[in-house]
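Shown here: the complex without one of its protein chains, the others still in place.
Read from first to last, the chains carry the letters A, B and C; within each, the first residue is number 1.
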Amino acid sequence: MPDLFEHPWLSGLFGDDEAAYIWSPGAQIGHYLAFEAALARALEAAGRVAPGSGARAAAAIEGFAPDLAGLAAGTAQDGLPVPALVKQLRAAAGEDSAAVHTGSTSQDVLDTALSLTLRAQTDLMLARLARILAALGALEQRFGAAALIGRTRMQAALPITAADRLRSWRAPLADLADALRAERAQVERLQLGGAVGTNAAFGADAGMIAQSMATALGLTRAPHVWHTDRSALVQYGARLSQISGALGKIGQDVCLMALQGIDEIKLAGGGGSSAMPHKSNPILAELLVSLARYNAAQLGGLAQVQLHEQERSGTAWTLEWMLVPPMALSTARSLAAAEALLGQIKRIGPAEPEGGDIDPARRAGPRSGLPEW
Amino acid sequence: MPDLFEHPWLSGLFGDDEAAYIWSPGAQIGHYLAFEAALARALEAAGRVAPGSGARAAAAIEGFAPDLAGLAAGTAQDGLPVPALVKQLRAAAGEDSAAVHTGSTSQDVLDTALSLTLRAQTDLMLARLARILAALGALEQRFGAAALIGRTRMQAALPITAADRLRSWRAPLADLADALRAERAQVERLQLGGAVGTNAAFGADAGMIAQSMATALGLTRAPHVWHTDRSALVQYGARLSQISGALGKIGQDVCLMALQGIDEIKLAGGGGSSAMPHKSNPILAELLVSLARYNAAQLGGLAQVQLHEQERSGTAWTLEWMLVPPMALSTARSLAAAEALLGQIKRIGPAEPEGGDIDPARRAGPRSGLPEW
Amino acid sequence: MPDLFEHPWLSGLFGDDEAAYIWSPGAQIGHYLAFEAALARALEAAGRVAPGSGARAAAAIEGFAPDLAGLAAGTAQDGLPVPALVKQLRAAAGEDSAAVHTGSTSQDVLDTALSLTLRAQTDLMLARLARILAALGALEQRFGAAALIGRTRMQAALPITAADRLRSWRAPLADLADALRAERAQVERLQLGGAVGTNAAFGADAGMIAQSMATALGLTRAPHVWHTDRSALVQYGARLSQISGALGKIGQDVCLMALQGIDEIKLAGGGGSSAMPHKSNPILAELLVSLARYNAAQLGGLAQVQLHEQERSGTAWTLEWMLVPPMALSTARSLAAAEALLGQIKRIGPAEPEGGDIDPARRAGPRSGLPEW
Partner (left out) sequence: MPDLFEHPWLSGLFGDDEAAYIWSPGAQIGHYLAFEAALARALEAAGRVAPGSGARAAAAIEGFAPDLAGLAAGTAQDGLPVPALVKQLRAAAGEDSAAVHTGSTSQDVLDTALSLTLRAQTDLMLARLARILAALGALEQRFGAAALIGRTRMQAALPITAADRLRSWRAPLADLADALRAERAQVERLQLGGAVGTNAAFGADAGMIAQSMATALGLTRAPHVWHTDRSALVQYGARLSQISGALGKIGQDVCLMALQGIDEIKLAGGGGSSAMPHKSNPILAELLVSLARYNAAQLGGLAQVQLHEQERSGTAWTLEWMLVPPMALSTARSLAAAEALLGQIKRIGPAEPEGGDIDPARRAGPRSGLPEW
């Protein structure tokens, strides 16, 4: 049961192949190697290793297939895989080993890999957000004129249209897509600080090396080393939670609209019950609520990670590793589930009377004119 | 013990007069009245009440002193004070009562009051952040050259300077001040949606009324009604938590630097103990850690409030009221405490040998040159 | 807005006079003085102060009215009020000042005061739970036979009776009342550890002094000093959250039952709207949900406080002070609100057809016989 996202059967509910790939061990290794290769080339460009040595080391790195058991043993020993990986890479680079990892530190590798991972995560989310926004627009086109009862504090209030509710679903998602785009540069950034965040080992070449690496990796060059400054990551987590939260609101509304007696929505393909074959459960709508509440709780943990003691906190940083990937996967899954759910909508608005549904005119409070405020 | 911020004695630790004023009942009433007065004038400008009526109603509103017991009774009945307040205001407006609250709803009043409150909160935080940034700069001027042992994973790593650590404290705060400024417009915005968020009661005048009110109140006019879209508020809460988190990192570092045996900092005016008069506890530094962890946990609750069902959630909205003010007060207090703490710093770096402190040369790991990476 | 529990008008919704008294500054002072008086007498009984001296000091303590401004100034300086209070008390005790606080430490005072506070809190909760259990029993007597549609995953499933649902509300509350009773001894316990938790200053008399104080205060004598062992407090917080959670489930069910179109419950005295006088909002039911989610989030913070570094953590302990009182007040309020809500119930089950309600026979899924499993 632990890994819902890749579980033999729970992945049917929680799984997301595209997001899983982004966070997969293979993708992470790729990012580690990309960092080390970029560093090797940058060291050469800065004249800190002999001409040709950086390029040869980079080539060896890029073609390297790590011994995973060695990384696991190294992680058990060191708390992270980089020392073991660097040892393997240096062995592979042979005479060019001085171009491998020199001047850098484990956190540079792992944080830069995180930046590359979040870039892919953001791409994925933006693509899905765009499709969801389009789907909501199409639903508005199709069902927007349908009459609904606006409900406030769980009580019938005044008439609205389906368009009103659909727009209330759409607006925060459009804003959040804009925010994701605007904040990319703060997240997709190189980490390069060296042992204690001062880049002392690079001397006067630190800026040149960082610029060279950032360019090679397609990342921004952060204005300062962010070994202990995790606010941008907490901020990214806050956006993840906001996205799943906005989708959770949709899911909750759909659950309420699907209640028998309310019947304001019709979904295709609801879930069955082992005891009650007649049921059609709004599985994906429920899932959106669960994922939203999950992410909200995780955010309460993620916000703790800013308390990095001294130049690097083993505790706060390890906590990040536990919290960020599930938040990202949950958000990705909530986007996919929302897209699927919107595709299941066959009707928004009152059921046709011949269908045996309750007369909408009897279903709500005052409709004839607005009350006297 | 409940209200730490205004408690007879715990306010000595947690209290913040400036922030308390911003969130005080009196300030809130002022915002409610400002909303209603702006609406009355806007209704007149839009021709929805007789000429002169809106101005007279606005004047009556602005001079009104509500019966607080009536608001309490109304809140007990209605879950919020606005229906009772509107009743009082209409009575006060007499013949002009049609210019009071017409077309609006309770959430318009309370959410707009929140916007006005957050504007003052942001002003306060930016002023304090500016002073903290200046203080950190001054400390860097004064102590920046002092040698410290860079510590990673709680272990001595390599030499750094006090400037290195001070800059690691400063950078996230400078970024967060920028972010607060950049995001003001998304937070300081009018709420105007009417009963179910459609502004139906204003008809074609809704845009003009909203613009008029936004101008009068010095708020932006949100591109959409945000009755159920709480993402900007969650985002603001995330910034609050990030600010107190960045300050908590400072507090934690100071606690560690002040450990006997480490002695990398000297503070004036530490706290005493009832059992051990010799002690000098780093009270403010500890407080920064507590406030940071507090806010982080609150953020995990605040992120739940996006799940607003239908056109207005009584549950999610009430939850906001419980979470946002303490987060804001905690953040304000953490800024004030940080400013005071920085002012207590008498030394960063090794103690003078004659002072009986341990020889810094004996205190850490390798110092003579950087190791072979 | 900050202190919802004693706010001029929001207390109409959140306030709870009985709980507020339990956590009031006055009650806390009373507990501090009770601790110090018990200690003074115990010191005399153990022969550690001259005969008569402990009794005189205790009398002086019990009649003492602290200077609150002095406590506030002391708290600002020391992070807690006890050093300042002890100074005041010793001045008041004059020649008997050696019987005041000697051998004890601030945490002994504040933690014991917490134990006494939680005793009153538990008494209050148990009394309210008993009334709620009785009210649920009475509702079952009155409406238990009414037919409801059992709903699973927000979908009509199979017929149940009102008794079935009422029992599902009742069972966890009965269990939680039992748990509160069973766990009292672990919570209502003396704290006495002295400066660093070893009671070194009491020498061989530590056990006798602790027993004497525990008896005088009506507390258990914990098997070990719990300065840094906060698990029992986290456990108490978990019970608070479980209680408000069980009540939140009731509130959420009532909100859903009250939906127009569902109409499975009728409440007297719902809340009004500033825009829609016809509405009757289930304010108390919503409040139960908000308080449950609030407490759940707080528990995520409270569980962080176990990480007490060394012999006493200023950070973790201060965090407790921020989290425990609001959780206790919220739980107390949720019990009072639940009791009031149950008293508002005028009907559970289908509305009478003449009342204009929808024919219950049309309202749900299959009713005629159980399906073939």
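As a working rule, a contact is a pair of C-beta atoms (placed from the backbone, for glycine too) under 8 Å apart; a residue touches a chain by one contact, two chains touch by 3 or more.
Every value quoted in this text rests on a predicted model; they were computed, and no experiment measured them.
Within the complete assembly, A:A72 is the residue of A:A72, A:A91, A:A134 or A:A185 that touches the hidden chain.
Annotation: of C:G12, C:G74 or C:G300, C:G300 touches the absent chain (contact as defined above).
Only one residue in the set C:E62, C:D229 or C:E352 touches the chain that does not appear here, and it is C:D229. Contacts to the hidden chain, counted on chain A, fall at residues 1-14, 20, 23, 25, 28, 68, 71-83, 86, 101, 104-106, 109, 117, 194-195, 251-252, 255, 269, 271-276, 281-283, 286-287, 289-290, 293-294, 296-298, 300-302, 304, 313-316, 318-319, 321-323, 325-326, 329-330.
Those residues of chain B that touch the chain absent from the view are 149, 151-158, 255-256, 258-263, 270-271, 273, 275-283, 286, 297, 300-301, 304, 358, 362-366, 371, 373.
Panel shows chain C; residues 79, 101-104, 150-154, 157-158, 160, 164-165, 167-168, 171-172, 175-176, 179, 186, 195-198, 200-201, 223-232, 234-235, 238-239, 241-242, 245-246, 248-249, 252-253, 256, 289, 292-293, 295-301, 303-304, 306-314, 370, 373 of it touch the chain omitted from the view.
The rule we apply is simple: only the chains that are shown with their structure count from here on.
Both chain A and chain B derive from one sequence, and where they touch, over half of the residue numbers involved are common to the two copies. Each chain gets one centre point, the mean of its Cα atoms, and the points for chain A and chain B are 27 Å apart. Listed for chain C are residues 255, 271, 273, 275-276, 281-283, 286, 297, 300-301, 304, each touching two or more other chains.
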